[in-house]
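The complex is shown incomplete by one protein chain, all other protein chains being positioned as in the whole.
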Amino acid sequence: MKNIFVEGPISTAFIADSIQKHAAKTSIGAHDIFLGQVRADIVNDRIVSAIEYTSYQELALQKMQEIREAIFEKYALTCMHVHHSLGEVKAGELCLFVFTSAPHRRAAIDACAELVELIKNELPVWGKEVFDDETHQWKVNKEG
Amino acid sequence: MKNIFVEGPISTAFIADSIQKHAAKTSIGAHDIFLGQVRADIVNDRIVSAIEYTSYQELALQKMQEIREAIFEKYALTCMHVHHSLGEVKAGELCLFVFTSAPHRRAAIDACAELVELIKNELPVWGKEVFDDETHQWKVNKEG
Amino acid sequence: MAIQVLFFGQLTEIAGNAVGVDVAATGTLRGLEQELWTQFPLLKDRKYALSVNQKIIKEDISLADGDVIAFLPPFSGG
Partner (left out) sequence: MAIQVLFFGQLTEIAGNAVGVDVAATGTLRGLEQELWTQFPLLKDRKYALSVNQKIIKEDISLADGDVIAFLPPFSGG
């Protein structure tokens, strides 16, 4: 089973490298990439300085495998890559990288959007929003 | 008026740098990126080795300005960047980079998808598909 | 029989990361849940799903020795 988790933030160098690797796949005409970035939200005068992510990894990887198969079944994709941070990701850093590639744009775009929803709704991952005064609250995922 | 055109292919280093520049904008929670890549399509035993792009630039930049304003009007975006190649882009190289950022994912994803359609349908840009035997045909944009 | 129980997300603040529970040989998932409500009263009012051996289980089922149960509060990845 493919591991989607990386320790800490996702670097832009890693993203560039991932894109570059697809240059040899010349049946690809379209890539779509979604990136999640930690927001410095303000809650009652406290500012979110980081999110700490934890997961039930065994269940998450199994669920991700099911999602992967369902997406490949539904869309004419050439490939799909998902990376999610664990541990601390500071405000302004990247915590999620979803990457779909296909011969034509419709499949890449639709698959990427659907993957993002499935990852947010179905993967057992939890975010703890840590404030600048070291208090925290647990992140709640909402639509959009 | 912002120039969206770059000579030759779009590099992954340029993409990484563009993403990195948004780390300081900590109201952003979601980025969506669309990348167009030149496909090595096969037509009657000839393989597309490159696309040569030309544009009516004065009209294109004016049209892009209108598109930009309409998209900012319609979606709660933090920023939007579009880069399109001119001249030769070889198979496997990137010719289009559309990048939207927003506090929440729905706006970034929907704006990016709409921008890609508008760019393909409304910008005066033409692609000449050059085959490996040096013959060519003019690219035709289809849905998806 | 010995059952391992895992807690995630905000539930770790109520119950820690994991506890081992010894339940009767005829134990069921909902019976175990009730036992844990007694042990950690704040748990009862929280929203969560339960998994048994990495499968989300909505109904009641019988437990077997060595089963791994997890309390999963609403997911908030991404």
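Residue numbering begins at 1 within each chain, and the chains themselves are lettered A, B and C in the order written.
Note that in this section a contact is a pair of C-beta atoms (placed from the backbone, for glycine too) under 8 Å apart; a residue touches a chain by one contact, two chains touch by 3 or more.
Everything numeric here is computed off the predicted structure, so don't read it as measured data.
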Displayed chains contacted by the hidden chain, counting the whole assembly: B
Absent-chain contact - pick from B:15, B:95 or B:130: B:95
Of B:53, B:99 or B:131, the residue in touch with the unshown chain: B:53
Residue among B:22, B:68, B:84 or B:105 that touches the chain left out of view: B:84
Residue among B:9, B:29 or B:127 touching the omitted chain: B:127
Sites on subunit B contacted by the missing partner chain, in the whole complex: 36, 53-56, 58-59, 62, 84, 95-96, 116, 119-128, 138-141
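As a convention for this text, only the chains that are shown with their structure count from here on.
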Gap in Å, rounded to a whole number, between the CA centres of subunit C and subunit B: 49
Cα-centroid distance, subunit A relative to subunit B, in whole angstrom: 23
Separation of mean Cα positions, subunit C and subunit A [Å, integer]: 27
